[in-house]
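Every protein chain of the complex appears in place save one, which is left out.
What follows is subunit A.
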Amino acid sequence: MLTVGDGNRQSRKEDSHLLHFVSEGMFVVSLDAQRTGNSKEKLGGHAGLLKGYSVLLAKAPLLKMETLGIRSEDVQTTTTNTPVGIFLVVYYISNYVFRFLCQILGRFNRARAAQLTLPHFISQTPLFMPVGTKGAIKGLTTSQLEEIGCQIILGNTYHLELQPTSELIDELGGLHKFMNWPRALLTDSGGFQMVSLLHLADITENGVTFQSPVDGKPMLLTPEESIQIQNRIGADIIMALDDVVRTTITGPRIEEAMYRTLRWIDRCIAAHKRPNEQNLFGIVQGGLDPVLRDICVKGLVERNLPGDQLIEMTEFTSVTAMLLVVFQAVKIKIHFGVLLLSALLRCLKINHDMLWYKTVGVGYPLDIVVCSALGADMYDCVYPTRTARFGSALVPEGILKLTHRAMADDTRPVDTTCGCMVCKTYTRAYIHCLVTKDAMGSQLLSYHNLYYMLKLSRDLHSSIIEGRLPEYVCLFLCLDFAFYLLSVLFHWFVCGFLQKMFPKGDVPEWVCNAMEVAGIDISSCCAPFSSSQD
């Protein structure tokens, strides 16, 4: 459930990166379900916001409380303390959303729905890939995954190499056989985990040096080795090792990483032993710098990656497998929207029709809608299953926090519009008494959340095929209060972030340009924020 409170109450330290831009008396919309603790006040604030919202936005016919799934009984408090805050939220919602919609409508032709033929499965894009880090999706059997329409599962090379080791997987017939998954698999290069999970990871021209988690000795992962491991695991799609840098870093390190990634791709191609069975995806590096991104994309395209070996199996004349790493710094979600939009757009300038774009760490439903509209094809994220284990369900309204006390006597299904086994059978009240206490709670919610994500990507696919994407996006966004809030949040995040970084309003030109491309109005950041309250 989205939670809303006023700025003072929520300004705890851990929220600071979300909320630092909020001045006193403002309402804050926090999307991150995991970070919200108990709070009646938040619900009160939430309801209050909704109340004000529905009143003030009476012009928009779709925005009724009923359509948002909020019962009037839930509205506990009114907006007594901060009417200004509510007004601003509403202002932002109305101001932003329509801008946002127009933008997507304008770029509708970038969206693609396609058929991706892999050795084990013919999949339909846009598609969402659940993450089975250690050779299993947490809490679901492979038969259940097939049932809910999962097409590709992602495995993490780093974790699989630690346990049970790629040699063992190879000996037992590959990962498909090991986990008994008849459809497609994808493995990453392992480099990202080494940098993110391990301290003392050092990247040199030869490869990534890291401290072994087993005995603490320094170990080296080279591009060749990464490909060897992935060859042994045997996934349908494998990733080239890249030089991972935080997207927040600027300067020569980005350029170095980009060129190194290009040099390593050659080594990866040379080391790839099973080009007929496994498709190698390259990785675009280059940080925020559009020039570097362009160079990297061109470089990869020139190499005409072994993906074109797929010709025999696909109906496409030229298939080049591509991975677009837009966003490695998963944790810093604030950056996400900006980076994604600008980076995607940069790359799409030299778009080849059959490039496959995969985005990393893209998992929020809105992200998927936006990325698909901009032409990305594949997404993976642990978000649906992880958030399920924390007791949150993905619903069209956003996030439903089933741990909240208000759920204890709610006899509606988790998502009234969902057709999955969980929503057809169980009430929120029952799930409420299971979540975070019993394994079954995580299992049922993971099932629902994955179903929701897979259904979303299926709907995107069919809506693109039928030429309905604009309407779908509209419908999705209009009916959906959460995504209004999310878009506000996104806007707000960006503004707040920029304001914090440039308190005098001296936002660099390149940021302004990126914002313009992304359709984000940052004019409020170029002047002191407080003035917008007047």
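The rule is simple: contacts are C-beta pairs under 8 Å (C-beta built on N, C-alpha and C of every residue); 3 or more make two chains touch, one makes a residue touch a chain; residues count from 1.
Keep this in mind: contacts and distances are computed from a predicted model.
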item: Listed names "AP complex subunit beta", "Queuine tRNA-ribosyltransferase accessory subunit 2", "Bromodomain associated domain-containing protein" or "Ferritin", matching UniProt entry of the absent chain; value: "Queuine tRNA-ribosyltransferase accessory subunit 2"
item: Selected from A:A136, A:A201 or A:M219 as touching the chain missing from the view; value: A:A136
item: Residue numbers in subunit A that touch the chain omitted from display; value: 134-144, 147, 159, 163-164, 168, 171-173, 178-180, 408-409, 411, 421, 424-427, 429-430, 432-434, 437-440, 442-444, 447
